[in-house]
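See structure below.
Shown here: the complex without one of its protein chains, the others still in place.
Right, subunit A next:
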């Protein structure tokens, strides 16, 4: 919670300088994957390795959400047999993984991105189209 406040405080002190959008990577089909290409706007802000690791972890998490595993198969069959009413009480596998992703993004923001004046927006808030990275312009220091 304290971290959330600091992000909000930061937002009030600094202004948004630019936004970078990481687009989806469709080379493996319609699965949710994001491009790992390092955008030029972030060159001065963060290492390439760090960035790629974040994106790769996110990609792995999304792949896990959409995987055709035996667990999802059982869940699907059970749902069908109960005429899909089971989802009124149970969370789907996908939703569980989305929570994991939200937690991971929050953690990355706190540890890696906020100290560098960046903020990752959870792609679910952008309809899983893009990962929006906001670059904050820090007015407290002179450039």
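Please note the rule applied: contacts are C-beta pairs under 8 Å (C-beta built on N, C-alpha and C of every residue); 3 or more make two chains touch, one makes a residue touch a chain; residues count from 1.
One rule holds for everything that comes next: contacts and distances are computed from a predicted model.
**Q** According to its UniProt entry, is the unseen chain "Palmitoyltransferase", "Mediator of RNA polymerase II transcription subunit 4", "Calcineurin B-like protein" or "Protein-serine/threonine kinase"?
**A** Options "Palmitoyltransferase", "Mediator of RNA polymerase II transcription subunit 4", "Calcineurin B-like protein" or "Protein-serine/threonine kinase" narrow down to "Palmitoyltransferase" for the missing chain.
**Q** In the full complex, which residues of subunit A touch the absent chain?
**A** Contacting residues on subunit A, toward the hidden partner: 1, 4, 8, 11, 15-21, 23-24, 26-30, 65-68, 72-73, 75-77, 79-80, 83-85, 87, 92-95, 98-99, 102-103, 105-106, 109, 119-122, 124-130, 132, 134, 137, 143.
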